[in-house]
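Okay, so here's the structure we're looking at.
Only one protein chain is missing from this complex, and each of the others stays in its spot.
Right, chain A next:
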Amino acid sequence: MPTMPSRRDYSLIGRDAKLAVETGLSAAEWYHTEIPRKQMKELMQRSDGPAIRDTLIWLAALFISGAGGAWFWGTWWCVPFFFVYGVLYGSSTDSRWHECGHGTAFRTQWMNDAVYQVACFMIMRNPVTWRWSHARHHTDTIIVGRDPEISVMRPPDLARAVLGFVGVLDAWHAMSDMLRNAAGNISAAEKTFIPEQEQPKAIRIARIWTAIYAATIALALYTGSFLPLMLVGLPRLYGAWHHVMVGLLQHGGLADNVTDHRLNSRTVYMNPISRFIYWNMNYHIEHHMFPMVPYHALPKLHELIKHDLPAPTPSILAGYREMIPAFLRQLRNEDYFLKRELPPTARPYRQEFHDDAVAAAAE
């Protein structure tokens, strides 16, 4: 079946990027639920306690599972250890990178910075590049041509989405970008969101990482064993599935080019293990609406504002049950999206989002 060319230009230096700036869709004022200042201050309060506890658990579990995998290396007993290690290395670092990048996990800034650097290395995201790309993601969430972190574009590339579960393409691009940055090259797209004075930092960190991976590969060759790579690097592939599984739910199948997070983000109720790995980012509308609120306060924020939000998706499975058909339908009609209904207690969406031709494609 012939594929229709996408009408959306996701390039950060392309047609839609320019159009978003010209029309004011970029850097727009976004909807947020009204919360009294006193309550908001309480929700925003920082504390080292929860993140220290969670980080100690995370590091201990990483050490034990990694040590177990190494100890049983060469037998089938290493599989469950590497299963756990992989998720802790290749998935839980997605949320640690994210939350510490916001500076909200810990009250003490050096703790945020330390965990941020470690998590960035494990998830293979340059800490300079991704700090700036994520700032743009919050300014222009799912605005075509402006948001560098749209994980499923329209029409969806389903093969790419599936490959994401084993991290193949992500790791390939991460390694390519690392080597390019290490060679001193910042791309034109990266230059649109990384300030000039920050670019040398991105290059410096890429060179450090290149040296670490080179040393790991050298050790693997010297010992004639894959084990060093099973502990450093490869977990980003075999442990990626959880962060992709929950990450696709953040915005998948929902509206683009709107300025109301209730339309383009998804809050999903999840089991406690996934919430530990994900650091409560399943409360994704709440996080985007109020990025100042630490992960451990998001359940409380959710209770406070849920009257103004679409009904949360009840489970990961329920999320995929609505998202996969939406992706399949977008293959035929890329304008199709899942329109969120608001409860009667909510303030309505801005009417213009319902009047245009694109919104008419929603159901």
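Following the convention adopted for this analysis, a contact is a pair of C-beta atoms (placed from the backbone, for glycine too) under 8 Å apart; a residue touches a chain by one contact, two chains touch by 3 or more; residues count from 1.
We take it that contacts and distances are computed from a predicted model.
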Among "Succinate dehydrogenase iron-sulfur subunit", "NAD(P)H-dependent oxidoreductase subunit E", "3-phenylpropionate/trans-cinnamate dioxygenase ferredoxin subunit" or "Monovalent cation/H+ antiporter subunit D family protein", UniProt-listed name of the chain not shown: "3-phenylpropionate/trans-cinnamate dioxygenase ferredoxin subunit"
Absent-chain contact - pick from A:R8, A:R96 or A:R131: A:R131
Of A:G74, A:P195 or A:G224, the one touching the omitted chain in the full complex: A:P195
Among A:A70, A:M245 or A:M292, residue touching the chain not depicted: A:M292
Residues in chain A touching the chain absent from view: 27, 40-41, 44-46, 102-104, 107, 109, 128, 131-132, 135, 138-139, 195, 197-198, 290-292
